[in-house]
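Left out: one protein chain. Kept in place: all the others.
By written order: A, B and C. Residues from 1 in each chain.
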Amino acid sequence: MVRVQLEDFDAGAEITRLRLARPDTGAVAAFIGQVRDLNEGAEISGMTLEHYPGMTEKALEAIVDQARQRWNIFDALVIHRIGALKPLDQIVLVVVSGAHRGEAFSACEFIMDYLKTEAPFWKKERTETGDRWVDARSSDDTAKQRWTENQ
Amino acid sequence: MVRVQLEDFDAGAEITRLRLARPDTGAVAAFIGQVRDLNEGAEISGMTLEHYPGMTEKALEAIVDQARQRWNIFDALVIHRIGALKPLDQIVLVVVSGAHRGEAFSACEFIMDYLKTEAPFWKKERTETGDRWVDARSSDDTAKQRWTENQ
Amino acid sequence: MVKLLYFARLREALGTSEEEIAVPDGVTDIQRLMAWLAQRGGAWQEEFTGCRPLRAAVNQELVGNTSGFHDGDEIAFFPPVTGG
Partner (left out) sequence: MVKLLYFARLREALGTSEEEIAVPDGVTDIQRLMAWLAQRGGAWQEEFTGCRPLRAAVNQELVGNTSGFHDGDEIAFFPPVTGG
């Protein structure tokens, strides 16, 4: 399941929901991304997250589908926030449940790596010297490429 | 931090605690293991987790220390339960916080792989045909070996 | 007619978020569409001549620069994504 929303989310409640959904679930891997108070040397007082309504949801669904095809997992959840955020706010939650830990870990990290390079979100940071759009990081492309090399 | 306890834990609260501990935290990776209702074809009605008081805590601390030396992470938490557990009960929680997701993910999975092969815990399952000690899985040794090959 | 959408830094640079427009015959793929938009000059020229990294989507699917499109399509341009 995929959700793009302005509101905050309860990571613990979502993890528990996926964990208890099936009695043969043995493993739940989760990731939370949050707004840091600094980026590339500048203090961040806040940021705005823009997205492409319609496409963003589709892109996230496609990423989750790929993860499901690639690994034997039970369920996967992605929640991504949009709008105005401040330091220590949660940005993204990914939760993956499965029978065993290896596949849950891989699927969770795969979803994050693909989200970072394929899901249309853009961050604009508020710094002391003004607003600035965050540049894409080449390390995110590298992280994604691992998954095509390790077939 | 490492805790070995009879009581259940609140995964969401622990994750939130590590997440908010430092304003430069950008990533939190977490893993929860729980009791499945079946294992190797048999229905499981419950299990008992035995440990080696003193050594178990030391072994977990050593694993966390290794992860800290190997990756640039901010904090790592391991909670492992002992005693009587039933299906859908939580067994283990690992939470790792850091600036970026790659190191948090790796450290979290490393801790689980080492815990599975080096921390003195033993599971005894209750099945319809009687109690049985769980055998160690060779796949857990394989999972651990990855970390020495990928230096 | 096609619908063009612009996002994030690109939207701000161009000063517009969307337009419905008829493109000339011959402008049938992303590459040619970018060249045609660049001819508007100013910010359009700066953004669409390929110096800054740009991504394109047709009907909400990421595509490469040689991808074609058809009348009625929704075509979006945006900088590399930075979510998560």
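Simple rule for what comes next: contacts are C-beta pairs under 8 Å (C-beta built on N, C-alpha and C of every residue); 3 or more make two chains touch, one makes a residue touch a chain.
Since we're looking at a predicted model, the values are computed, not measured.
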* Structure fact -> Omitted chain touches shown chains B
* **Sole contact to the chain not displayed, among B:Ala11, B:Ala76 or B:Met112** => B:Met112
* For chain B, which residues reach the chain that was dropped from this view? -> 33, 49-52, 54-55, 58-59, 80, 91-92, 112, 115-124, 133-137
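We take it that only the chains that are shown with their structure count from here on.
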* **Turning angle required so that chain A lies on chain B, C-alpha fit (0 to 180°, nearest 5)** => 180
* Structure fact -> CA centroids of chain A and chain B: separation to the nearest Å works out as 23
* **Centroid distance [mean C-alpha coordinates] between chain C and chain A, Å** => 26
* Asked: If you look at chain B, which of its residues touch at least two other chains?
  -> 101
* Per-residue multi-chain contacts in chain C, two or more chains -> 84
